[in-house]
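Right after this comes chain A.
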Amino acid sequence: MKLYIKTLLIILVSINISHSNEKLTVYTYDSFVAEWGPGPLLEEKFEKECNCDLELIGLSDGVEILTRIMYEGKNTNADVVLGLDSNLLYRARDTNLFNLHNIDITNLAISNRFDDDIFVPFDYGYFSFIYDSMSISEPPKSFDDLLQSNNLRIIIQDPRTSTPGLGLLLWIKDIYGSKAPEVWAKLGEKIVTVTPGWSEAYGLFLDGEADMVLSYTTSPAYHITYENDYRYKAAHFIEGHYEQIEVAAKLKNTQNDKIADKFLKFIISKEAQDILPTTQWMYPVILEADLPESYDQLIKIENPLRIEPEEIFLNNEQWIREWESSLSN
Partner candidate 1 sequence: MIEIQNISVKLDDFKTDYSLYVDNGEWIGIIGQSGSGKSTLLNLIAGFIYADTGSIRINSMEINSMHPSERPVSCLFQENNLFPHLSVYENIAIGISPSLKLNASEKKQVQDTLNYLNLSDKSNSDIGILSGGERQRVAIGRIVLSNKKILLLDEPFSQLDPNLRIEMLNLMRKIRDEKQLTIIMVLHTPVEAVSYVDRFIQIKNGRINRNIKPAEYSLEIS
Partner candidate 2 sequence: MRKYNWLIPGLLASFLILVIIIVSLFGIIKYSSFKLILEIINDRYIQSIIYFTIYQSLISCFLSILIALPLALTIQKYVKYRLVKIVLSLAWLSFISPVIIGVFAIIKLHGISGWISGVSLFVTGEKLEYIYGFNGILIAHIFFNVPFALRMILGSLNTIPNELWRVAIQNNLNRWQLFKILEWPAIRNNILITSAIIFCLCFTSFVVVLILGGGPKYSIIEVAIYYALKIEFNIDRAVALGITQIALASFLALLILSFTKNYRIEPYTKINLKIPNLQSNNYKILTYDIFIILVGIAVFLLPIIALIVSCLKVINFYSLIGNTGLLNSLYWTIILGFSSGILSVLLSIMLLMTLKILILKYKIKWLAVMIELSGNLILILPPILLATGIFLSLRNIFNIQQIAPYVIIGINCLTTIPFSIRILGSDYIRISSIYSRLFDAYNIKGLSRILKYEIPMMRSSIATSLAISVTLSMGDLGVISLFGSTDIRTLPLYIYQSLGSYRMDNAAEGILLLLILTTSIIFIAEQIFGEKK
């Protein structure tokens, strides 16, 4: 067995070496590079196109990508990063480590609300609460509804350690502004627990530990596509849904500027974008990309909410403190 895997690895490595002249190193997160993620397919397609070696390095999560780049500074091995959260862009830009992308991103699905000369968006989604329609027949129709409900129990993520957690914090901030602390205090009564990351929260929800979990409007598509299970649905809130955009960028210090440019273009090409909806379970940024049928079942978000990265950067710590104290009583 060991021998088999070893030889397999050696063969894989040698194939890569023999076919490639140049190497592009991309920092991304774990689930992107997993065998069921988009990583392997994208790698295959891109390597064929550029005749180069694409190395995808999966870090523990999206936050870790930026942290790692900041720690490594100018000596980083990365040529490109893939999977930064739009909420972190101000800080990312502030590092002065990223370069302009020179790509036209004005014709994307989200161009009416996102434009940037450094960061290239490659997928996006909306936060929402997912529920099991078999046990909840009348889901809340708004945040107010959720706050008023008597017995709904929810699981959320910690904004101090996860991006969806931060997303919810910003979502509530955007809707309620200075009243956010009161909303959190009220929401606190519904919260079963606050997990460090999305994975634990969603796992606990599927185990039946809560009625709803903070996730994405696209989550039900996974269950429909892979499990033919239509029971999980996203609750549609009339106040609107907070948007998360995932972006890629190239590093200033890259030795492979041309390939990096090529990769950024590739990531928003139809070829790459077609893969994302059924691997990332996020919306593709180009309108021409194929969407599986399961996406027809999802709720449609008209006017997504978003707070400017600069405002997030300036208030982050204070908002977190506010969150902590509202939930600590």
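How were these picked? Simply put, all candidates are chains of the complex that A comes from, given by their letters.
Throughout what follows, contacts are C-beta pairs under 8 Å (C-beta built on N, C-alpha and C of every residue); 3 or more make two chains touch, one makes a residue touch a chain; residues count from 1.
Here the structure is a predicted model, which means the values were calculated and not measured.
**Student:** Sticking to the defined contact criterion, which numbered candidate from 1 or 2 is in contact with chain A in this complex?
**Tutor:** Looking at which candidate touches chain A, I get 2.
**Student:** Any idea which chain A residues touch candidate 2 in the complex?
**Tutor:** Chain A residues touching candidate 2: 1-2, 5, 9, 30-31, 33-37, 55-58, 60, 63-64, 66-67, 70-72, 75, 77, 91, 153, 158, 160-161, 188, 191-200, 202-204, 206-210, 219, 222-223, 226, 281, 316-317, 320-321, 323-324, 327-329.
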